[in-house]
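One chain of protein is taken out of this complex; the other chains stay put.
Each chain carries a letter (A, B and C) given by its place in the written order, and its residues are counted from 1.
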Amino acid sequence: MLEVFKVAIVGASGYTGGELLRILAVHPKVEVKVATSREYAGKPVYYAHPHLRGIYRRLKFTKLESPEQLADVVGDVDLVFLALPHKVSLHFVPKALEIGLKVVDLSADYRLKRIEDYKRWYGYEHPYPDLLEKAVYGIPELYGEKIKGAQLVANPGCNATSSILAVVPIASAGFIDLDHLVVDVKVGSSEAGAKPYRGGHHPEREGTARPYDASGHRHVAELEQAIRDFTGKDVRVGFTPHAVSMIRGSLASAYSWLTKDVKDLDVQRAYAKFYAGKPFIKIIRGPPMPYPDVKNVYGSNYAEVGFALDKRVGRLAMFAAIDNLMKGAAGVAVQNMNLMLGIEEDEGLKYLMPVRP
Amino acid sequence: MLEVFKVAIVGASGYTGGELLRILAVHPKVEVKVATSREYAGKPVYYAHPHLRGIYRRLKFTKLESPEQLADVVGDVDLVFLALPHKVSLHFVPKALEIGLKVVDLSADYRLKRIEDYKRWYGYEHPYPDLLEKAVYGIPELYGEKIKGAQLVANPGCNATSSILAVVPIASAGFIDLDHLVVDVKVGSSEAGAKPYRGGHHPEREGTARPYDASGHRHVAELEQAIRDFTGKDVRVGFTPHAVSMIRGSLASAYSWLTKDVKDLDVQRAYAKFYAGKPFIKIIRGPPMPYPDVKNVYGSNYAEVGFALDKRVGRLAMFAAIDNLMKGAAGVAVQNMNLMLGIEEDEGLKYLMPVRP
Amino acid sequence: MLEVFKVAIVGASGYTGGELLRILAVHPKVEVKVATSREYAGKPVYYAHPHLRGIYRRLKFTKLESPEQLADVVGDVDLVFLALPHKVSLHFVPKALEIGLKVVDLSADYRLKRIEDYKRWYGYEHPYPDLLEKAVYGIPELYGEKIKGAQLVANPGCNATSSILAVVPIASAGFIDLDHLVVDVKVGSSEAGAKPYRGGHHPEREGTARPYDASGHRHVAELEQAIRDFTGKDVRVGFTPHAVSMIRGSLASAYSWLTKDVKDLDVQRAYAKFYAGKPFIKIIRGPPMPYPDVKNVYGSNYAEVGFALDKRVGRLAMFAAIDNLMKGAAGVAVQNMNLMLGIEEDEGLKYLMPVRP
Partner (left out) sequence: MLEVFKVAIVGASGYTGGELLRILAVHPKVEVKVATSREYAGKPVYYAHPHLRGIYRRLKFTKLESPEQLADVVGDVDLVFLALPHKVSLHFVPKALEIGLKVVDLSADYRLKRIEDYKRWYGYEHPYPDLLEKAVYGIPELYGEKIKGAQLVANPGCNATSSILAVVPIASAGFIDLDHLVVDVKVGSSEAGAKPYRGGHHPEREGTARPYDASGHRHVAELEQAIRDFTGKDVRVGFTPHAVSMIRGSLASAYSWLTKDVKDLDVQRAYAKFYAGKPFIKIIRGPPMPYPDVKNVYGSNYAEVGFALDKRVGRLAMFAAIDNLMKGAAGVAVQNMNLMLGIEEDEGLKYLMPVRP
């Protein structure tokens, strides 16, 4: 008989919660037993996610107001997804671990290893340094083995994910000058979440192309940490996200200068070696499209990774394109869940083909 | 042991061909053995469909230049999808039937029963009147039983599908004045296919809202035929499609006047009764969104159906929203294939959840 | 010496206020002396309208909290634009008239002549029936002569404008069955104003095509009133607006059945006669685009008007496309202002060419 794991989604009315529900609706080995939302408590899940009308017929949002209620509300599931705002998730994590649940935390609260980084980037003193140590950073292509044994996985930021997937294999190969590394990210409107605000209002957001947080964006801390883990070097990276006119997608374009005489094939091999056997990475070369495009991964958990070597300038451009709500949030969360529960890595995710055009 | 059927896609480099490939990549009971394309012959299928890179690793486009080559090229598959232009498909169908294949024809060449309609709407004398008779019109919610036994299914037009799904249950219930029925359709750019042309060029198409073929569009013949089949009445419907600024989606808004004192609940019941047990129809009432929206079915085979009764005017508005490439083309083609091959109706399609936002 | 009129804009931080500022920045005979906003009081106007940075260098938003402060705040201008929400404008109008200002009111509060219509459509008892009588409905192509002498112009609704421009000339010519008239409008996201809300959030709004207020939308009252004015007949029109995926534009597609044997040329002549000498109406026939398109009037005060005669069905489709913030709001407000102040009708508006592609 097929074993079916039970999971809960805490904070299920936002976009990442909605994507978790969408993915898990067709996951053969997992069932969503609980979905919480303060705003929609008591309402069917399709109230927040109208495209799921008819898909989840009985599931309603449950109210959950504090970590103390977690055991009562979430009950005896195998794993909990915390899709809560930063700093709200902070205190739910220890409680969830305490009652024996595996945790995939989609907030930023457990992503960084260095306690001082929370002060710098998030402005608070982290109260659980031991848990920071215990948490595994949730990019399976980098930390897959650790994730398999983890109780707590800190799901990565979407722009951090695209940047890391583009840069780390090459940084790790020692091809580029890490003192001159800059990342320019283009991201869709869903990245800012479901809550309406002026800058995300359709007449304001559609047709835009503009940088934001250009003097330093928090996601760079995750990138610098991953580079440190794979090169041993403490680097400072320039990182500038841009709002562009689309709903989904995060495209990272990273630029650096070559430190040695590297050829196209060397770069390609470095990526191929790093990502060997990884089911969701596509290394893009040659026709019909020589570089990654967010359009090719829309709605799916795939990442496209590619590069361009500008020999005249001695510069390497490294690219990665993901769907920010999937490989950048809910998709990778399910990939992490699969690894943590001993399910095949791509289960439930391989059905979700990219939608294009 | 699981039986796996073999299928071929003739004309697989266009958008409907691409969607067939996307859907069948995750269909557990079907394998695509052959995909033909004159333009891309010899190239991997991802040359035409870059989002399928890495999904189909070995499948390449085969050349197929005439109906005579069909047996050689397509070989011993169980079913063939013909995704060819109108009038090109015409002569492939008899040949495919002759060599014993089941056929889902995505062109318009076998949709209409009355031979004179081909003259009026398509400008040619149909050479195979017996096959017109044999063909089953491929909307499973209307003709599901016939489709199960069919050798030849004529897959419907996308705008015809949205219109028929909105109108036929209510026409069939006798609630509306069929002499005053008008359908206004809003459709995305992918409806016109993959071939570039001035009106579909991005700078021309994005931001547009304009009628086209406003003095009479071919798809109305399919709607009138379906109304005739279900009411016995020969009607003439005003039908005006509009190009609006999106890639996918066909929203039909049909308007007529009530012939009797009908209440909201009566209309709802008429739809519910007509669509009882149909896995891909969602009848939309009440919160969070009272009417269909193409956004809620994006990338999926679902149809949203709904209505609004304007009591002051005595008018009924009937709506249906579909993804034109899915429920309006490739999705329903696979649904038809399932029925024809004795597979469960929603197999391979239920995995493809709608993508929103 | 060139006479320059002085105007004030009350409620200048919204989208129509922003368009008034944009238009009047290049109007040679008018100067904006006052722009009020409660939210942005004390801030430069570009705080609400970042594209006007550097255009208005000194103009700041003034606070205005009640009709009583009007004289003090607005001072001795010649004309005031009231760009306030419905029901808020209601009491500002009599006060503005009392202190001797000409008024263009962009709310719905003075558009309807029949006092009972305010109860039905807006849910309140109108306190100033005498002013309703005095107010002139601000579509210059219909009521231009009256507007010239008016103290108070009630600026029309955007969807009412597109509908009226399409229908009234033909209704007035007696060609169509007014008992079977239906209007289907497609409108952009800016129509709902600058205030963020869930349905207007970019990830929700982009890619949508859905009806709203489908059981009866307020703007139909303006259309029925205009038809009454030009035909003497009291009609009830079915009217359904649709949110489609664009920022600007209102396209009305009106459908009715012919009452007599009317030819293409008759319809064309009816429009041509009705709109003779009107500077902002373009009657669309023939190549390169046979029907109106909102894309062709983007950013401008022009309206495109056209039609399609479906002889098989005996149906006439009537179309009009406008920019909802321009010809549907701020543009026509300036056109009205020109007429009221004795300025040439197209002054300041003819510079604003439509932007396409």
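Quick note on the criterion: a contact is a pair of C-beta atoms (placed from the backbone, for glycine too) under 8 Å apart; a residue touches a chain by one contact, two chains touch by 3 or more.
Keep in mind that what you see is a predicted model, and the values were worked out from it rather than measured.
Student: With respect to the chain omitted from the figure, which of B:I247, B:I284 or B:M318 is a touching residue?
Tutor: B:I247
Student: Using the definition of touch stated at the top, determine which of C:A41, C:V73, C:I99 or C:V355 touches the missing chain.
Tutor: With C:A41, C:V73, C:I99 or C:V355 as choices, the missing chain is touched by C:V355.
Student: Of the residues B:H201, B:K233 or B:K263, I need the one that contacts the missing chain.
Tutor: Among B:H201, B:K233 or B:K263, only B:H201 touches the chain that is not shown.
Student: Please output the residues of subunit C touching the missing chain, sorted low to high.
Tutor: Its contact residues with the unshown chain are 15, 18, 22-23, 25-26, 46-55, 190, 194, 247-248, 282, 284, 287-289, 293, 295-300, 302, 350-357.
Student: List the residues of subunit A that touch the chain left out of this view.
Tutor: Contacting residues on subunit A, toward the hidden partner: 180, 182, 184, 186, 203-204, 206-212, 214-216, 236-238, 240, 242, 244-247, 249, 251, 253, 255, 257, 289-295, 298, 308-315, 317, 319, 321, 357.
Student: What residue numbers in subunit B mark contact with the hidden partner chain?
Tutor: 15, 188-190, 194-198, 200-207, 247
Basically, only the chains that are shown with their structure count from here on.
Student: Could you tell me between which two chains the number of C-beta pairs in contact is largest?
Tutor: Going pair by pair, the biggest contact count turns up for B-C.
Student: What whole-number Å value describes the gap between the mean CA coordinates of subunit A and subunit C?
Tutor: Measuring from centre to centre gives 45 Å for this pair.
Student: Can you list the subunit A residues in contact with two or more other chains?
Tutor: 15, 190, 194, 247, in rising order.
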